[in-house]
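Note that one protein chain is taken out, while the other chains of the complex remain in position.
Going in written order, the chains are labelled A, B and C, and every chain counts its residues from 1.
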Amino acid sequence: MIKVGIVGGTGYTGVELLRLLAQHPEVEVEAITSRSEEGIRVGDMYPNLRGHYDGLAFSAPDAERLAACDAVFFATPHGVAHALAGELLDKGTRVIDLSADFRLRDAAEWAHWYGQPHGAPALLDEAVYGLPEMHRERIRKARLIAVPGCYPTAVQLGLLPLLEAGLIDADRVIADCKSGVTGAGRGAKVPSLLAEASESMKAYGAGGHRHLPEIRQGLGDAAGGPVGLTFVPHLTPMIRGIHATLYGRLTTEPGDLQALFETRFADEPFVDVMPAGSHPETRSVKGANLCRLAVHRPGDGDTVVVLSVIDNLVKGASGQAVQNLNLMFGFDERAGLSAPALMP
Amino acid sequence: MIKVGIVGGTGYTGVELLRLLAQHPEVEVEAITSRSEEGIRVGDMYPNLRGHYDGLAFSAPDAERLAACDAVFFATPHGVAHALAGELLDKGTRVIDLSADFRLRDAAEWAHWYGQPHGAPALLDEAVYGLPEMHRERIRKARLIAVPGCYPTAVQLGLLPLLEAGLIDADRVIADCKSGVTGAGRGAKVPSLLAEASESMKAYGAGGHRHLPEIRQGLGDAAGGPVGLTFVPHLTPMIRGIHATLYGRLTTEPGDLQALFETRFADEPFVDVMPAGSHPETRSVKGANLCRLAVHRPGDGDTVVVLSVIDNLVKGASGQAVQNLNLMFGFDERAGLSAPALMP
Amino acid sequence: MIKVGIVGGTGYTGVELLRLLAQHPEVEVEAITSRSEEGIRVGDMYPNLRGHYDGLAFSAPDAERLAACDAVFFATPHGVAHALAGELLDKGTRVIDLSADFRLRDAAEWAHWYGQPHGAPALLDEAVYGLPEMHRERIRKARLIAVPGCYPTAVQLGLLPLLEAGLIDADRVIADCKSGVTGAGRGAKVPSLLAEASESMKAYGAGGHRHLPEIRQGLGDAAGGPVGLTFVPHLTPMIRGIHATLYGRLTTEPGDLQALFETRFADEPFVDVMPAGSHPETRSVKGANLCRLAVHRPGDGDTVVVLSVIDNLVKGASGQAVQNLNLMFGFDERAGLSAPALMP
Partner (left out) sequence: MIKVGIVGGTGYTGVELLRLLAQHPEVEVEAITSRSEEGIRVGDMYPNLRGHYDGLAFSAPDAERLAACDAVFFATPHGVAHALAGELLDKGTRVIDLSADFRLRDAAEWAHWYGQPHGAPALLDEAVYGLPEMHRERIRKARLIAVPGCYPTAVQLGLLPLLEAGLIDADRVIADCKSGVTGAGRGAKVPSLLAEASESMKAYGAGGHRHLPEIRQGLGDAAGGPVGLTFVPHLTPMIRGIHATLYGRLTTEPGDLQALFETRFADEPFVDVMPAGSHPETRSVKGANLCRLAVHRPGDGDTVVVLSVIDNLVKGASGQAVQNLNLMFGFDERAGLSAPALMP
């Protein structure tokens, strides 16, 4: 049994961590912090948690209390983890950051996209990008994890087999992504109102989105060189879920694409390659730490289409964070993550 | 570890049983039957179950195979359990029926509402109505359980304290109920299409609904005499959830209604009386075996309003069925039912 | 052709006025004011209006410009119309107020529910409550109209025939109402987010809601004496629509209720009494200035149930405002209001 803390637990990734950890056999939540909700019990803010965590209330951020934990999750806006991570690491507490603070290896690129200087460049070297399907062994030994973003998770898992095998033109990859509204967080913004966002579909950030450099970095690792990516996210009228539709141009006769994908992910507990001809639905992973994939080659032409679905709050955030925790502490990788998706 | 079978597992209550039992530490699903889907693996029909139940496929109904189970769930249209329950009981298999077949104690009334003769009147005497909050001790010893309907569960739990205490006029109780569309089952009907049922609200069955006699029977047990009930169900544009809004006329000074409710359900693991002034949301129980209640007395007048929410597929069907199983087999009543609701 | 102004046009009732008036043959929108959006063209804020109103932009509130209009609509929070209405009336401009400012005849009751003194009590005498089905002749001559609230419209239209005929116990009427989220306005509030409000149903204001005194006042007019009302509103996961389910206890043998309703509304262009046994759907009035009603008497007992649906933004706000305008200026009552609802 380890003790964990959560910084910034009032958003959707925070409550999702609590939901998942309530079922985790090896973890006790010791502290959850929020400046704005100090003193409120978690069950009063999130009624689904009434009857769980009964003694637990949001507390003001307190480095000492957090440092008494074995691990601390950051479910915060960018910049917050920069300020606190170093101190916690120094005291022996491991850090799992769900924000973007440590995802980009290049501090200057981070500064460009986030409009402020990077607050902890000295930690970048040891931060491990927490995509277990690429970096499992490094994660096991890591002290500081940058949990991948939701879009980056769905896109990278769908493209890894093709890029690692060098089958597609890395200069021209297209990721057309559709996300439920929780991807925009719990902030009170007019465009996220039910009256505005339901019964509608729209693209956003077609000119450039903060997840773009993260995806390019990860795909570049897989391809062994720079990847040219066009990434267009869309807001979809649903609560949870990301559907990434990925297009690549085959540069060579690819052989059996279905077998390629099945082999690549054969040992992955949280990637499910669907049978040939499938179209995965986001609801099939709702609440579950899972990426479901299908690969198509329409008309046996030179375009390959990969369909990749995740729950943005689970495999795209809090579930993946727990999966990282499990690896870091030597638990069963599936601990706390074994429940089937909620369907219908 | 016990072995269970599921008859008619292709509907929503069937897949929900599988979802819940996948997390149950004491149960193995031995057989699941469906005439129409024979040979199909459950993960092929319900992709959320891929990776769970890997050997399990729908089989043709086979009494012998079912009789080898310790318990059999019926998740079938009415009439099916009538035909099979007796044979299974004779062979020592316990039966938990999610259909309406054994809910009404009066075979003639059953025949009236379901338009066909009751197929197993000899079993009515021993059938126990599976609402643990009323009949827990009888359930522990039962061989045959009639799992309550979804509306009846929400309505009865909300009214029990008032009727047991004799505080309201039993002649004139109103239950205005709102249900998500899974309450109508998985049948392909035009009114259940997203294009028809979303972005709309409507009542149905205002002139009379099959759950009416079941609710009246249960409320009558609580009141110790006949209850006059007006019950109007409504179709709500959401997948899961029932919200029952219950109106009673106080016939006496009721004292502290909040305390009355809290005391009545103090030991109930799956009934949560919210703080005074609350308005429970159906999403706070999505996927969870829970009824959340709040009691109001507007303007301190003589009308009491109870708000009662459940997930129709869990506390209103499959979760309650598992709760009954736990009681019948002496397991922890919470086994397999401890996960928090999925929110948001 | 008359000229109209709209004060506070950035909310949902404002844009709905613009949508309806774009089709009105006798009206030109001369000015639309908004402090926060000054200078923005309406098509830039509401893209559905691109190509309509091309010269029109939000302007700062300007009493002189408004006074040059034949009529001014207020689509504002409460209090604003109090401050401006008198000046406009003095200059000969008629005022149609969609807010609550002039709905209650009793300034003290208004102050009680809105938490501030009434700002224009001298105008209360001449304000006409703009429910044409009750006050058509007074509306024709009015200078100042208080457009009814959305819940009050649905509830009053459903209960008028019963109360006018003295058929039900006026001491104990129940209105269980379900509203889409636009009823809460366009403010950026967390509970109105798609991620919070969709896939859920909840009551609110069970202890008391600002529409309660307005409904009681109107029902009292119909009944010729005080009416005891329990009113419970619910938030429903849809954009538009109100479904009121109304319960009354018959105090006498009512005769043919269907005929009563059909006769009462025979000449009403915007009230549609559905055939006996019907269950009106809110989507059948989506975008249309219409109230659809059905009356039921379950089991021929002593409870009567009326089902009443409107679009909260049309017959519950902007459409009714236009209907009032038509009456005040002697236009065809249907002008600009003749399009069928959008279904599916």
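By definition in this document, contacts are C-beta pairs under 8 Å (C-beta built on N, C-alpha and C of every residue); 3 or more make two chains touch, one makes a residue touch a chain.
Owing to the predicted nature of the structure, the values given are computational and were not obtained by experimental measurement.
Student: With respect to the chain omitted from the figure, which of B:198, B:289, B:308 or B:324 is a touching residue?
Tutor: Among B:198, B:289, B:308 or B:324, only B:198 touches the chain that is not shown.
Student: Could you tell me which of A:5, A:43, A:241 or A:336 touches the chain that is not displayed?
Tutor: Of the candidates A:5, A:43, A:241 or A:336, A:241 is in touch with the missing chain.
Student: Touch as defined at the start, partner being the missing chain; which of C:15, C:31 or C:227 qualifies?
Tutor: The missing chain is touched by C:15.
Student: Considering the whole complex, which of C:47, C:92 or C:330 touches the chain not shown?
Tutor: C:47
Student: In terms of residues, what is the contact footprint of the unshown chain on chain B?
Tutor: With respect to the unshown chain, the touching residues of chain B are 12, 180-182, 186, 188-190, 192-199, 237, 239.
Student: Please output the residues of chain C touching the missing chain, sorted low to high.
Tutor: 12, 15, 18-19, 22-23, 46-52, 182, 199, 239-240, 272, 274, 280-281, 283-288, 290, 292, 338-344
Student: Tell me which stretches of chain A touch the chain missing from the display.
Tutor: 172, 174, 176, 178, 195-196, 198-204, 206-208, 228, 230-232, 234, 236-241, 243, 245, 247, 249, 277, 279-284, 286, 294, 296, 298-299, 301, 303, 305, 307, 309, 344
What we mean here is this: only the chains that are shown with their structure count from here on.
Student: Call it same or different for chain B and chain C: same when shared residue numbers make up over half of all numbers used at their interface.
Tutor: Copies use mostly the same positions to touch.
Student: Roughly how far is chain A from chain C, centre to centre by C-alpha average, rounded to an integer in Å?
Tutor: So the centre of chain A lies 45 Å away from the centre of chain C.
Student: Between chain A and chain B, what is the separation of their C-alpha centroids in Å?
Tutor: That gives a centre separation of 36 Å.
Student: Could you say which residues in chain A touch two or more other chains, in rising order?
Tutor: Answer for chain A, listing residues that touch two or more other chains: 12, 182, 199, 239.
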